[in-house]
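Heads up, one of the protein chains got dropped from this complex, but the rest are sitting where they should.
Right after this comes chain A.
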Amino acid sequence: MYRHAPRLLTRVIGGGVRRSATARAFSTDLPAAPSEDAAFVEAWRKVAPNIDPPKTPLAFMKPRPPTPSSIPSKLTINFVLPYQSEISNKEVDMVIVPATTGQMGVLPGHVATIAELKPGLLSVHEGSEVTKYFVSSGFAFVHGNSVTDIVAVEAVPVDRIDLSLVQKGLADFTQKLNSATTDLEKAEAQIGVDVHSALNAALSG
C-alpha cells in the first residue's frame, strides 16, 4: 500500500490543484445537465449500429437547468413538510437555516450545498420582514441556480410554542440524562435536552 503512496498523493494533489483552479466561489455558468451521455451513445453506435441506444433515466427526467451567468438578485425557496408545503417558490433575500455546523445564512449565489439541519430556528428574510419557524430536523439543499429546498419533518411558527411545556420538558430530560444507564437511554435523554434547549433559545432569542 505504501509503495503506491507517492503516486496516490501526487494524484490527489494534482486533482486538487486542477479542481481549485476552476472552483467557483459562486455557482454561475454551469450549463444545463445533458439528457443523454454522448460518450455512451457513441460507443454504442460503434458496437451495435443497427440498434437504437437504450434510454437512460436521465432522458426521462427534466434536466438540471443551466445556472445563470450572473448571480440572481433573489433566492427562490421551497419549504416543505411531510403533510404540507409551507413555502413554495417564494422569492426572498436571505434564509438562515439551523445546520448541524451552525446557523448558516444562504444568500443568492450561494455555493451548492447540502446541509443536515439540527433542531433550531429557520428564518426567512424578505425585505424588512422576517418569518421564523422552529424546525425539528431535516435537510436544506442549496442548488447552483439559487433555488433552495428545505425539507423538515416538523416545523412550527415560533408563536405556537408553549414556553411552560418547554421548560418542563427541559427539566424532565435533564433529570433523565443524569439518571440514564444504558447508551440508548442516554442518547434519548440527550436528544430531549438538545431539542428543549433549542426550543428555549428560540423562544427567548
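Going forward, contacts are C-beta pairs under 8 Å (C-beta built on N, C-alpha and C of every residue); 3 or more make two chains touch, one makes a residue touch a chain; residues count from 1.
As a convention for this text, contacts and distances are computed from a predicted model.
Candidate names were "Glycine cleavage system H protein", "3'-5'-exoribonuclease", "ATP synthase subunit epsilon, mitochondrial" or "Phagosome assembly factor 1", and the UniProt protein name of the unshown chain is "ATP synthase subunit epsilon, mitochondrial".
For the chain left out of this panel, the touching residue among A:46, A:62 or A:160 is A:160.
Listed for chain A, the residues touching the missing chain in the whole complex are 8, 12, 83, 119, 134, 136-138, 153-154, 156, 160-162, 165-166, 169, 183-184, 186-188, 190-192, 195-196, 199.
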